[in-house]
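With one protein chain withheld, the remaining protein chains of the complex are depicted in position.
== subunit A ==
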């Protein structure tokens, strides 16, 4: 008996004595060492980069923050004072180091940059079975172009407009290596780069990337592509007032691209990939909650979309024969289900010339970006999904027009033709402009505002034109008049970042 009992104890010891118990791997994570070893895993890293750009946690960098802040900070759009308004401080130009706006956009940008740097650093086709050199080059090129795009977009909020001081102001660090060493806690603490450095590095990255990137029209508009990279270059050169280079880049950006037609445009093409999409960010259904999509900020329905209104001064720019005027709400009531009403309205296509209604506060709701998950006949059950056209062909056409107009008399014909290309799509009976000189440039810029409103271009346009912020009229609650170069245009480095990197105080 005693023997058996002792045996039992001994057996229990050996039965449970296994070190396997403390060697466990997670099931929802992949060890980093396995990630750059297979083609499928590298594909997933690349997709992860776009996922990060579109959405991470509560920050949707390219499906909400950049597109929305780009208009909140300008004057054609009025940011509503609904009490849950998240960027009211930024709208009022009261941004402080402790505000949430700079912190969110800074953090999300650098999380994205880290992925690009890791990809550039880690992808090595020679080590991966079946992974072609071309594909490796393409992925690295995408990472470089994304790195350039994010840095330049971020820098505009923290630095001074480039042309004001030839880029000598300090903006943000251009991080182009893996930002931490293999010893935890020992990190490279970067300093702020000047706008000049940032733009130079971005141009270098983009030029390095372009040869290896595919064209957009091969189904690549949801990923970084050659046309988009050229378009980003064009934007950079516009900021730098280097119009020749900008025009060349914009021209290259349009290679193989046709503008979308009137029907597509009118029927909600701007919430989808369309013919002229150069770079689009997707809002995936399982990643979003309502309030946090680009479309939900613009399209009024079911208590959402209270955030943005078009200023009456913008609406006044549209002529009655402009089909784009139809985007503005025909009813001042923008309550439940009106997004769907818009949608129906576009489909009806009633012809030109409508009575434009105002909200009770004077500004206008609009249906330029209808949610794409609305069910016809239902006023409920939509998450406000839609894709965001970060860059589209029309912008490039207008850049070419503007650059040509800035060439002086020699470029005016080209400028007018390009302008007409945009105007004739939506304006019945549009004809070649009769303006010239500054008037022509002004007309192109007005066309740009009308064409691109709500798409996140306002801030960039305002900075590069150097006209300052003019919220002197219309429907703005916070009336403001800031001359170009006012320190309020430069956001302070977020406090949380200063707390961890004293170099940024320099």
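Operating definition for what follows: a residue touches a chain if its C-beta (ideal position, glycine included) is under 8 Å from a C-beta of that chain, and two chains touch if they have at least 3 such contacts; residues count from 1.
Just so it is clear, contacts and distances are computed from a predicted model.
**Student:** Out of "Cytochrome bc1 complex cytochrome b subunit", "Sugar ABC transporter permease", "Formate dehydrogenase major subunit" or "TonB-linked SusC/RagA family outer membrane protein", what name does the UniProt record list for the absent chain?
**Tutor:** The record for the missing subunit names the protein "TonB-linked SusC/RagA family outer membrane protein".
**Student:** Decide which residue listed in A:383, A:404 or A:463 touches the omitted chain of the complex.
**Tutor:** A:383
**Student:** List the residues of subunit A that touch the chain left out of this view.
**Tutor:** Output for subunit A: 2, 5-6, 8-9, 12-13, 15-33, 35, 41, 44-52, 54, 56, 81-85, 88-89, 92, 94, 96-98, 106-107, 110-111, 113-115, 117-118, 173, 175, 178-180, 182, 184-185, 187-190, 222, 282, 284-287, 290, 302-304, 306, 359-361, 375, 378, 380-384, 477-478, 492, 495-497, 499-501, 504.
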